[in-house]
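Read through the structure below, which is laid out as structure tokens, and then see the notes.
Omission of a single protein chain aside, the complex is shown with its protein chains in their original locations.
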Amino acid sequence: MVKLIALGEILVQFNALAVGPLRHINYFEKHIAGSEANYCIAFIKQGNECGIIARVGDDEFGYNIIEWLRGQGVDVSGIKVDPESFTGIYFVQRSHPVPNRSSMLYFRKGSAGSRLSPEDVSENYIKSADIVHSSGITLAISDTARDAVFRAFSLAKIRSFDTNIRLRLWSAEKAKSEIMRLLNEFKPDFLITDPDDSKIIIGESDPEKALKILSNYSRIVVMKLGARGAMVYSDGSIYFSPGYQVQVEDVIGAGDALGGTFLSLYLKGFNVKKALDYSIVASTLNVMIRGDQENLPSTKEIEEFLAEMKK
Amino acid sequence: MVKLIALGEILVQFNALAVGPLRHINYFEKHIAGSEANYCIAFIKQGNECGIIARVGDDEFGYNIIEWLRGQGVDVSGIKVDPESFTGIYFVQRSHPVPNRSSMLYFRKGSAGSRLSPEDVSENYIKSADIVHSSGITLAISDTARDAVFRAFSLAKIRSFDTNIRLRLWSAEKAKSEIMRLLNEFKPDFLITDPDDSKIIIGESDPEKALKILSNYSRIVVMKLGARGAMVYSDGSIYFSPGYQVQVEDVIGAGDALGGTFLSLYLKGFNVKKALDYSIVASTLNVMIRGDQENLPSTKEIEEFLAEMKK
Amino acid sequence: MVKLIALGEILVQFNALAVGPLRHINYFEKHIAGSEANYCIAFIKQGNECGIIARVGDDEFGYNIIEWLRGQGVDVSGIKVDPESFTGIYFVQRSHPVPNRSSMLYFRKGSAGSRLSPEDVSENYIKSADIVHSSGITLAISDTARDAVFRAFSLAKIRSFDTNIRLRLWSAEKAKSEIMRLLNEFKPDFLITDPDDSKIIIGESDPEKALKILSNYSRIVVMKLGARGAMVYSDGSIYFSPGYQVQVEDVIGAGDALGGTFLSLYLKGFNVKKALDYSIVASTLNVMIRGDQENLPSTKEIEEFLAEMKK
Amino acid sequence: MVKLIALGEILVQFNALAVGPLRHINYFEKHIAGSEANYCIAFIKQGNECGIIARVGDDEFGYNIIEWLRGQGVDVSGIKVDPESFTGIYFVQRSHPVPNRSSMLYFRKGSAGSRLSPEDVSENYIKSADIVHSSGITLAISDTARDAVFRAFSLAKIRSFDTNIRLRLWSAEKAKSEIMRLLNEFKPDFLITDPDDSKIIIGESDPEKALKILSNYSRIVVMKLGARGAMVYSDGSIYFSPGYQVQVEDVIGAGDALGGTFLSLYLKGFNVKKALDYSIVASTLNVMIRGDQENLPSTKEIEEFLAEMKK
Amino acid sequence: MVKLIALGEILVQFNALAVGPLRHINYFEKHIAGSEANYCIAFIKQGNECGIIARVGDDEFGYNIIEWLRGQGVDVSGIKVDPESFTGIYFVQRSHPVPNRSSMLYFRKGSAGSRLSPEDVSENYIKSADIVHSSGITLAISDTARDAVFRAFSLAKIRSFDTNIRLRLWSAEKAKSEIMRLLNEFKPDFLITDPDDSKIIIGESDPEKALKILSNYSRIVVMKLGARGAMVYSDGSIYFSPGYQVQVEDVIGAGDALGGTFLSLYLKGFNVKKALDYSIVASTLNVMIRGDQENLPSTKEIEEFLAEMKK
Partner (left out) sequence: MVKLIALGEILVQFNALAVGPLRHINYFEKHIAGSEANYCIAFIKQGNECGIIARVGDDEFGYNIIEWLRGQGVDVSGIKVDPESFTGIYFVQRSHPVPNRSSMLYFRKGSAGSRLSPEDVSENYIKSADIVHSSGITLAISDTARDAVFRAFSLAKIRSFDTNIRLRLWSAEKAKSEIMRLLNEFKPDFLITDPDDSKIIIGESDPEKALKILSNYSRIVVMKLGARGAMVYSDGSIYFSPGYQVQVEDVIGAGDALGGTFLSLYLKGFNVKKALDYSIVASTLNVMIRGDQENLPSTKEIEEFLAEMKK
């Protein structure tokens, strides 16, 4: 088994029980979320191990996060309860005003999660892992969180990074400069991104062109294309794996499902093509439910899906 | 800002929480509905003003209607509480026996709403509006309601009419004669209809042919085509705007969303083509939820939708 | 087994899912109700038989009523589908403005149920029964319904009557005159009433005094006292059985539970005291749920309750 | 009217309220199910009669089954309450790991339903029916249940059989040998199957080829093809009727809807083509809801669907 | 009619759908809340007028607040949309760890509501009111909000103040000093408090003793005693009105219900005793639901309650 350690903010998500503007939604469903936590569980579902370095508040939602992740098999020993702040949360508005697109209303400014700092990154803990992962969100939430990522990456054996730019958290300029600094400094082994993000960081949104440029910074680059599927650059060639059309409930988290599954399967020894084909299944199932983690499939379940599709 | 005054019955809708015949539905969700109220809110969402002339019963549902509409920004000063009758209601059965089609079970006979009468139409109030709107439903519910529409139209500066024929409320013959009488008498500036209704009133269901015939009665004629989109006749030419395919929850109210949005945007200065393109977005979002008013988009939200579609 | 035939209107009940004024209730739960139907099922639960003479509309709610009652073991051969009217319905508002009291908003005027008429009362069908039951509600809903009750009573072997005065359906004067006419004409074997109703019909609300007066009209008189319990007059003496204190969800139907259970057990051979003690259990359980029929206990379940109380 | 008698196990179904693995589902919705019960209600919906021979446990779920089926118009006189066992149940997991496919978790081993035996098959009762139906599930659940089917078929005038192989109940080898024994012994008048099942019993999954082979065992053979539609073999020729694309909630029971509707309409005098076209509508509506019976259409409702599709 | 203007923060409340620690609650129900908004609606329900001076964020929850309050009849012209901050929210945990007590988890630090400032207090607007009301919460949320209250009080004709100390918002010392400063400076006409709060501000928790001390600062002092009822000091004497025992859903907002109803009825001309008796009914009904405003009774509904209690 391979162990991944992810750094990021874990949040409590309140997903609208119905489609429409939040003002008209009366009921909300609670889920645990956060890009790196999603990666982590997708990673575990393929039979590997994962731990998270993060902070939560000393409140019901903080303990909720720890209990849920521990239940899902995550090593929570790196999650610190920060008595001086609160657990970040957000609300999900679905299919309004754009069908099958979700938007977020965050309550995370100054949260415990954003107080993640280099002191939370234990050298021994990082060295116990085979691979360290983080995302643009963690770079964006605070300077100390960003520094924690840089420290962890500097200690890591293998590095994975998902650009995950959220323009509510920082400006495009800030996103570009911080992410490019990280790519230049570490040339992470795995880079996961999408056309909107690559437009921001390298000025190119065409998937194939962007992949080629990004291959200068990373050995294996995954380009998420939403419902259309995904591409992966590796060893000088690009492989495209198409998506599946399903009834969409909430698209949030689909990219994390893809990224976490891909990393885990590749590190288990799958080739990039097979790893990508399988990962698409994880992101496909992910969009059929509210919540980002409950529908993540195991390797065996992915194979059941693929077998059915071949019929 | 432009002000529209609509005349019609506002009802409480009990929408089945699940698909299937009502006998097997255990839970119902309450919404405020009624064609003219739907028009009114779609109209307001584009930044204009709207008032409604109507009657409700002196019961919880009547006050529910007033409070909801007032909350949504409707001028409710023309809504009278009629102590001698009750607020009309209806139940919505969805996707049985026809997928993505809804059917209504009304409890509105003799309702306060149907007791609307010319005495409810204050000349000063009508004159405070730029445009007066009503529909075939209001003509159908009672003779006094019909007379109220005729009185309001006779006092109006600009007139808008949606044929909205409900064969449970009157016969095709009655519908034809009353609507044609109104069209002949007022030649409303705006006429909104669909192929089924034009088949009844002018014997023609082909959209383009019907539009040409109806252009004799109205300067601008909108032909709603359901999921396929809509057409508009204006100045001798016809423009078609296609619909969008989305997951349907309840189609009721989609036509009102389209009509109300179109009127409001056109009166704000949009040309008919742009107004129609935008209106289709409103009706598209409308079918994704139960309830007729909660998902109506603002102009800015419509533009967000259109921008996403162009990607 | 003994067979009871009841005459009355069966309605669909929409019970508020939460406490408070209906305007603020978003979800409603559907149940089948109606005093005589409640009696009928309470009667069957004690191991006897019951049929209902009634009309429902040719709509989903009408078939809902027939299917539900047939499922519960009611003989529905006397329920006519009336194609010319609709099935009556009502909404239940709970604990507002009075805690643990419910109020009804009816949509039953002109309903199929109110069109019950003497022609619906087949002589053979009535003669197949051991006992015929009806209530003040049936006298109130229409003249033809009242005449149907009189016809059925004139053909019956044993008669039972529950005063059940609903002042939204008729005036106190009308209630008094019609009910006294029935009592005088038939001197029913069983009379079920409460202090409010006896105040109206005989001007006496004191339970014991009222029972004595009413014993001039009926051999066995049951006085329902709500949460306090009930009394029964029989053979010159009065027996009081106290109520039980439980968490109240909806009190509607508790009196019918008591009456129907009492009749059934008495006719099975229980003495009036034991029949009353058992009946109180049925009305106690009834108030713990929304809906009037789902929590009605069998004789064996009543005994389980009583055994527990003795512990 | 024609009467069908079906033999099989009736179960209580707990359908996941949301999509995903059962471990993450918090709420479940109860329905009555079981292939033969589904057939029976589809049969009744077309205006014919149906009775079921089955056993249920002496528990709340057993009485639930009897009351529900009686309500739906099923003759339940052949359903025995078996005091020595329990009512079988199962859980439905939806769209995980395969979108729009459901999987079952049974609690039926040793259930009352599986204790069905030849002694439950009354000769007089079978002779009161025009046609007897059962399925591979009933052959699979126990030897006594299988013997009951053989006894009933030996007494029947007309026979119908649905292969319905569930590999969680028996092996493919056992399924093949038992079903072929039945086909050889009785050459049922109607045989309903699908490509997976025919692969098992005759080694052929190509629909047309399989139909030709199976026509040696049955006069009329229906081949269910899921969302693609269905085929029927009759009198040497094959007719294909395509399916309709709708929003899928739960596909379980669609085949029973098709089979039961087909049998009923054919026996009412429809030709095989028309009967198949209509039956596809029943299976189409069936997949739009959770539960197998609530959305089954009447003949008139099927015609309403077909009329709408022709528009 | 009398007009009250209240200053305070309006919040969106997410009330746990079930009892227990928030970590185990999966569903939340949205309500509009905030002490002064609760006062305002209780005030309106007695037939008077109310406006609120407040800030909300430029987000869905902000518009939700405005639409809801406008619907309820509140004058929202003094509510400013602050584009630089967000609408405050909170979660309600019920009956854990103390039965029938609720606790709050706030997300309001730096909220738009807390940015209320003296510049939001228009002299003309205040002068249009008969009475100005605020609470300790508004003093606590920020210095600018406190200054806004002082400014409004300095402009007011009649003043009302509810101590409402929330120790999560400020320390007991700060609460004491700020509230005493306000009491000393303005000697508000109405003071509403409870034993815990008077313990903090005057060191006395005995209701009668506290009332006497507080009568030095205010002409009419109301002492809320929770389920036990309430007392009022006026003209040298103290009147006690006992509470009613009901099934508790959520006690939050009960004190506001009492205070707002009392003020409104007293200003309508009720004497303090009658006003208090009526107000207790409002707080009693309030605890029977989740949400602080939906169950507030009108004067007529209060009388219906009292009439029933006298039976």
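For reference, chains read A, B, C, D and E in written order, and residue numbers begin at 1 within each chain.
Simple rule for what comes next: a residue touches a chain if its C-beta (ideal position, glycine included) is under 8 Å from a C-beta of that chain, and two chains touch if they have at least 3 such contacts.
Predicted model only: the values in this text are computed from it and were never measured.
Taking the complete complex into account, the chain left out of view touches A, C, D, E.
When you scan D:59, D:130 or D:204 for touch with the missing chain, the hit is D:59.
Among D:1, D:105, D:172 or D:309, the one in contact with the hidden chain is D:105.
Of the listed residues D:48, D:93, D:114 or D:193, the one in contact with the hidden chain in the full complex is D:93.
By the touch criterion stated above, the residues of chain C touching the omitted chain are 244, 246-247, 249, 281, 284-285, 288-291, 294-295, 297, 301-302, 304-305, 308. Contact residues of chain A toward the unshown chain are 67-73.
Residues of chain D that touch the chain left out of the display are 14, 17, 21-23, 25-30, 59-61, 63-64, 67, 86, 89, 93, 105, 107, 109-110.
Operating definition for what follows: only the chains that are shown with their structure count from here on.
Inter-chain spacing, taken between the CA centroids of chain C and chain D, is 41 Å. Mean C-alpha position of chain A lies 61 Å from that of chain C. Across the assembly, chain C contributes residues 21, 24, 26, 67 that each touch 2 or more other chains. Judged by the touch criterion defined above, the protein chains form a pattern that is neither an open path, a ring nor a star, and not fully connected either.
Contact between chains, as defined at the top, is found for A-B, A-D, A-E, B-C, B-D, B-E, C-D, C-E.
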